[in-house]
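Encoded as C-alpha coordinates, the structure appears first; notes follow it.
Every protein chain but one is kept in place in this view of the complex.
Let's look at chain A:
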Amino acid sequence: MASLDRVKVLVLGDSGVGKSSLVHLLCQNQVLGNPSWTVGCSVDVRVQDYKEGTPEEKTYYIELWDVGGSVGCASSIKSTRAVFYNSVNGIMLVHDLTNKKSSQNLYRWSLEALNKDSSPTGVIVSNGSDYDREQFAENPVPLLLIGTKFDQIPENKRNEVLTRTAFLSEDFNAEEINLDCTNPRYLAAGTSNAVKLSRFFDKVIEKRYFTRDPSQMTGFTDRKRFNFKSLHYD
(Lines give C-alpha, C1' and ligand atoms only; values in the text may rest on other atoms or scores of the structure.)
Protein backbone atom coordinates (compact mmCIF):
# COMPACT_ATOMS: atom_id res chain seq x y z
CA MET A 1 0.00 0.00 0.00
CA ALA A 2 2.44 2.65 1.15
CA SER A 3 5.04 1.15 -1.10
CA LEU A 4 3.68 2.96 -4.13
CA ASP A 5 5.89 5.68 -5.51
CA ARG A 6 4.91 9.21 -4.84
CA VAL A 7 5.21 12.71 -6.29
CA LYS A 8 4.70 16.05 -4.58
CA VAL A 9 2.64 18.79 -6.20
CA LEU A 10 2.22 22.25 -4.67
CA VAL A 11 -1.10 24.06 -4.93
CA LEU A 12 -0.43 27.79 -4.73
CA GLY A 13 -2.61 30.85 -4.98
CA ASP A 14 -4.06 33.79 -3.12
CA SER A 15 -6.22 33.45 -0.08
CA GLY A 16 -9.82 32.63 -0.92
CA VAL A 17 -9.43 31.49 -4.54
CA GLY A 18 -10.58 27.95 -3.78
CA LYS A 19 -7.45 25.84 -3.37
CA SER A 20 -8.86 23.75 -0.52
CA SER A 21 -12.08 23.11 -2.43
CA LEU A 22 -10.06 22.15 -5.49
CA VAL A 23 -7.83 19.74 -3.59
CA HIS A 24 -10.82 18.18 -1.90
CA LEU A 25 -12.53 17.71 -5.25
CA LEU A 26 -9.45 16.14 -6.80
CA CYS A 27 -8.73 13.75 -3.95
CA GLN A 28 -12.11 12.82 -2.53
CA ASN A 29 -14.22 13.26 -5.67
CA GLN A 30 -16.63 15.22 -3.56
CA VAL A 31 -17.43 18.88 -3.14
CA LEU A 32 -16.09 20.48 0.04
CA GLY A 33 -19.07 21.44 2.16
CA ASN A 34 -17.61 23.97 4.57
CA PRO A 35 -14.47 25.65 3.33
CA SER A 36 -12.53 27.56 5.94
CA TRP A 37 -9.19 29.31 6.04
CA THR A 38 -6.17 27.10 5.64
CA VAL A 39 -3.63 27.77 8.36
CA GLY A 40 -0.17 26.58 7.38
CA CYS A 41 -0.40 23.75 4.92
CA SER A 42 -2.93 21.01 4.35
CA VAL A 43 -2.06 17.90 2.40
CA ASP A 44 -4.26 15.43 0.60
CA VAL A 45 -3.46 12.39 -1.47
CA ARG A 46 -4.77 11.28 -4.85
CA VAL A 47 -4.24 7.85 -6.26
CA GLN A 48 -3.39 8.28 -9.90
CA ASP A 49 -3.02 5.67 -12.62
CA TYR A 50 -0.13 6.63 -14.81
CA LYS A 51 -0.66 5.79 -18.46
CA GLU A 52 -4.08 4.39 -17.78
CA GLY A 53 -5.23 1.81 -20.24
CA THR A 54 -1.82 0.94 -21.53
CA PRO A 55 0.34 -2.04 -20.59
CA GLU A 56 2.70 0.26 -18.69
CA GLU A 57 -0.05 1.33 -16.32
CA LYS A 58 1.22 1.97 -12.83
CA THR A 59 -0.38 3.51 -9.78
CA TYR A 60 1.21 6.46 -8.03
CA TYR A 61 0.37 8.61 -5.04
CA ILE A 62 0.10 12.27 -5.85
CA GLU A 63 0.48 14.44 -2.77
CA LEU A 64 -1.28 17.78 -3.14
CA TRP A 65 0.22 20.29 -0.74
CA ASP A 66 -2.17 23.19 -0.35
CA VAL A 67 -0.16 26.08 1.11
CA GLY A 68 -2.29 28.84 2.57
CA GLY A 69 -1.66 32.58 2.79
CA SER A 70 -1.07 35.58 0.60
CA VAL A 71 1.93 36.94 -1.30
CA GLY A 72 1.96 40.18 0.59
CA CYS A 73 2.23 38.80 4.09
CA ALA A 74 4.95 39.18 6.69
CA SER A 75 8.39 37.83 5.91
CA SER A 76 8.27 35.56 8.94
CA ILE A 77 5.29 33.74 7.42
CA LYS A 78 7.08 33.56 4.07
CA SER A 79 10.20 32.01 5.55
CA THR A 80 8.11 29.47 7.44
CA ARG A 81 6.13 28.64 4.30
CA ALA A 82 9.37 27.96 2.48
CA VAL A 83 9.89 24.66 4.31
CA PHE A 84 7.00 23.22 2.32
CA TYR A 85 8.66 24.05 -1.00
CA ASN A 86 11.28 21.32 -0.65
CA SER A 87 11.75 18.88 -3.54
CA VAL A 88 8.60 19.74 -5.40
CA ASN A 89 7.76 17.86 -8.58
CA GLY A 90 4.93 20.00 -9.92
CA ILE A 91 3.03 23.19 -9.20
CA MET A 92 -0.66 24.00 -9.67
CA LEU A 93 -1.23 27.75 -9.79
CA VAL A 94 -4.77 28.61 -8.79
CA HIS A 95 -6.42 31.96 -9.42
CA ASP A 96 -9.90 33.38 -9.13
CA LEU A 97 -11.43 34.24 -12.49
CA THR A 98 -13.55 36.97 -10.91
CA ASN A 99 -10.55 38.71 -9.33
CA LYS A 100 -7.83 40.01 -11.64
CA LYS A 101 -5.39 40.67 -8.83
CA SER A 102 -5.26 36.99 -7.90
CA SER A 103 -3.96 36.12 -11.38
CA GLN A 104 -1.41 38.92 -11.26
CA ASN A 105 -0.14 37.62 -7.95
CA LEU A 106 0.56 34.23 -9.52
CA TYR A 107 3.85 35.55 -10.92
CA ARG A 108 4.99 36.28 -7.40
CA TRP A 109 3.75 32.95 -6.13
CA SER A 110 5.61 30.99 -8.77
CA LEU A 111 8.80 32.93 -8.19
CA GLU A 112 8.50 32.44 -4.46
CA ALA A 113 8.23 28.68 -4.88
CA LEU A 114 10.88 28.35 -7.60
CA ASN A 115 13.45 30.75 -6.21
CA LYS A 116 13.72 29.46 -2.72
CA ASP A 117 17.37 30.31 -2.52
CA SER A 118 16.90 34.03 -3.00
CA SER A 119 16.33 36.39 -0.08
CA PRO A 120 13.62 35.41 2.36
CA THR A 121 11.26 38.11 1.18
CA GLY A 122 11.39 36.66 -2.29
CA VAL A 123 11.73 38.38 -5.61
CA ILE A 124 9.00 40.97 -5.93
CA VAL A 125 7.52 41.12 -9.39
CA SER A 126 5.00 43.83 -9.93
CA ASN A 127 4.08 43.23 -13.54
CA GLY A 128 4.77 40.73 -16.25
CA SER A 129 7.55 42.63 -17.94
CA ASP A 130 9.87 42.34 -14.98
CA TYR A 131 10.22 38.64 -15.03
CA ASP A 132 11.90 36.45 -17.53
CA ARG A 133 9.73 34.42 -19.85
CA GLU A 134 12.67 32.26 -20.76
CA GLN A 135 12.89 31.25 -17.13
CA PHE A 136 9.52 29.63 -17.42
CA ALA A 137 10.12 28.16 -20.86
CA GLU A 138 12.99 26.02 -19.65
CA ASN A 139 11.58 25.49 -16.20
CA PRO A 140 12.04 21.87 -15.16
CA VAL A 141 8.99 21.86 -12.93
CA PRO A 142 5.68 21.33 -14.76
CA LEU A 143 3.06 23.99 -14.09
CA LEU A 144 -0.69 23.91 -14.42
CA LEU A 145 -2.90 26.99 -14.37
CA ILE A 146 -6.33 26.64 -12.81
CA GLY A 147 -9.01 29.31 -12.84
CA THR A 148 -11.83 28.92 -10.32
CA LYS A 149 -15.33 30.35 -9.90
CA PHE A 150 -15.99 29.97 -13.60
CA ASP A 151 -19.74 29.85 -13.01
CA GLN A 152 -19.71 33.32 -11.45
CA ILE A 153 -18.64 35.06 -14.64
CA PRO A 154 -21.57 36.47 -16.63
CA GLU A 155 -21.92 35.20 -20.19
CA ASN A 156 -20.89 38.44 -21.87
CA LYS A 157 -17.61 38.70 -19.97
CA ARG A 158 -16.49 35.13 -20.67
CA ASN A 159 -14.51 35.85 -23.81
CA GLU A 160 -12.62 38.67 -22.19
CA VAL A 161 -11.67 36.53 -19.22
CA LEU A 162 -10.65 33.58 -21.37
CA THR A 163 -8.37 35.76 -23.51
CA ARG A 164 -6.71 37.05 -20.40
CA THR A 165 -6.10 33.57 -19.03
CA ALA A 166 -4.76 32.47 -22.41
CA PHE A 167 -2.05 35.14 -22.08
CA LEU A 168 -1.30 33.90 -18.58
CA SER A 169 -0.89 30.30 -19.69
CA GLU A 170 1.46 31.42 -22.45
CA ASP A 171 3.56 33.33 -19.94
CA PHE A 172 3.86 30.33 -17.70
CA ASN A 173 4.24 27.86 -20.55
CA ALA A 174 1.51 25.83 -18.91
CA GLU A 175 -1.87 24.37 -19.74
CA GLU A 176 -4.94 25.97 -18.25
CA ILE A 177 -8.17 24.64 -16.80
CA ASN A 178 -11.15 26.78 -15.88
CA LEU A 179 -13.70 25.30 -13.55
CA ASP A 180 -16.03 25.68 -10.64
CA CYS A 181 -14.87 23.79 -7.56
CA THR A 182 -18.39 23.21 -6.35
CA ASN A 183 -19.44 21.29 -9.45
CA PRO A 184 -17.80 17.94 -10.19
CA ARG A 185 -19.01 17.86 -13.77
CA TYR A 186 -16.13 20.09 -14.92
CA LEU A 187 -13.72 17.29 -14.16
CA ALA A 188 -15.92 14.40 -15.26
CA ALA A 189 -14.13 11.65 -17.14
CA GLY A 190 -13.80 12.41 -20.82
CA THR A 191 -13.99 16.22 -20.60
CA SER A 192 -11.05 18.16 -21.95
CA ASN A 193 -10.35 19.38 -18.42
CA ALA A 194 -9.96 15.83 -17.15
CA VAL A 195 -7.66 15.04 -20.07
CA LYS A 196 -5.48 18.06 -19.37
CA LEU A 197 -5.35 17.17 -15.69
CA SER A 198 -4.19 13.60 -16.26
CA ARG A 199 -1.71 14.83 -18.87
CA PHE A 200 -0.28 17.17 -16.26
CA PHE A 201 0.00 14.44 -13.66
CA ASP A 202 1.58 12.11 -16.20
CA LYS A 203 4.12 14.79 -17.07
CA VAL A 204 4.95 15.31 -13.41
CA ILE A 205 5.42 11.56 -12.86
CA GLU A 206 7.55 11.26 -15.98
CA LYS A 207 9.78 14.13 -14.99
CA ARG A 208 10.23 12.58 -11.59
CA TYR A 209 10.76 8.96 -12.39
CA PHE A 210 11.55 8.57 -16.04
CA THR A 211 13.98 11.29 -16.90
CA ARG A 212 16.86 10.54 -14.59
CA ASP A 213 18.92 13.56 -15.52
CA PRO A 214 21.09 14.19 -12.44
CA SER A 215 21.20 17.95 -12.97
CA GLN A 216 17.43 18.06 -12.99
CA MET A 217 16.89 15.68 -10.12
CA THR A 218 14.50 17.74 -8.08
CA GLY A 219 14.39 20.86 -10.18
CA PHE A 220 15.56 23.05 -7.32
CA THR A 221 18.77 23.66 -5.54
CA ASP A 222 18.38 22.01 -2.19
CA ARG A 223 18.18 24.23 0.78
CA LYS A 224 21.62 24.42 2.25
CA ARG A 225 20.39 24.59 5.80
CA PHE A 226 18.66 21.28 5.73
CA ASN A 227 20.42 18.02 6.01
CA PHE A 228 17.54 15.67 5.83
CA LYS A 229 19.20 12.30 5.74
CA SER A 230 16.50 10.77 7.86
CA LEU A 231 13.64 12.33 5.94
CA HIS A 232 14.84 11.86 2.44
CA TYR A 233 12.08 12.10 -0.06
CA ASP A 234 13.54 9.57 -2.41
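The rule is short, and it goes like this: a contact is a pair of C-beta atoms (placed from the backbone, for glycine too) under 8 Å apart; a residue touches a chain by one contact, two chains touch by 3 or more; residues count from 1.
Methods note: contacts and distances are computed from a predicted model.
Asker: Suppose you had to identify the omitted chain by its UniProt name; would it be "GPI transamidase component PIG-T", "Protein O-mannosyl-transferase 2", "Golgi pH regulator" or "Coatomer subunit zeta"?
Answerer: For the chain missing from the view, the UniProt record says "Golgi pH regulator".
Asker: Among the options A:A74, A:A166 or A:A188, which residue touches the chain absent from this view?
Answerer: With A:A74, A:A166 or A:A188 as choices, the missing chain is touched by A:A74.
Asker: Of the residues A:D96, A:E112 or A:D202, I need the one that contacts the missing chain.
Answerer: The single option touching the absent chain is A:D96.
Asker: Take the complete complex as the reference. Which residues in chain A touch the chain that isn't displayed?
Answerer: Missing-chain contacts on chain A: residues 1-2, 4, 6, 14-16, 27, 37, 39-47, 61, 63, 70, 72, 74-77, 79-80, 83-84, 86, 96, 98-101, 105, 225, 231.
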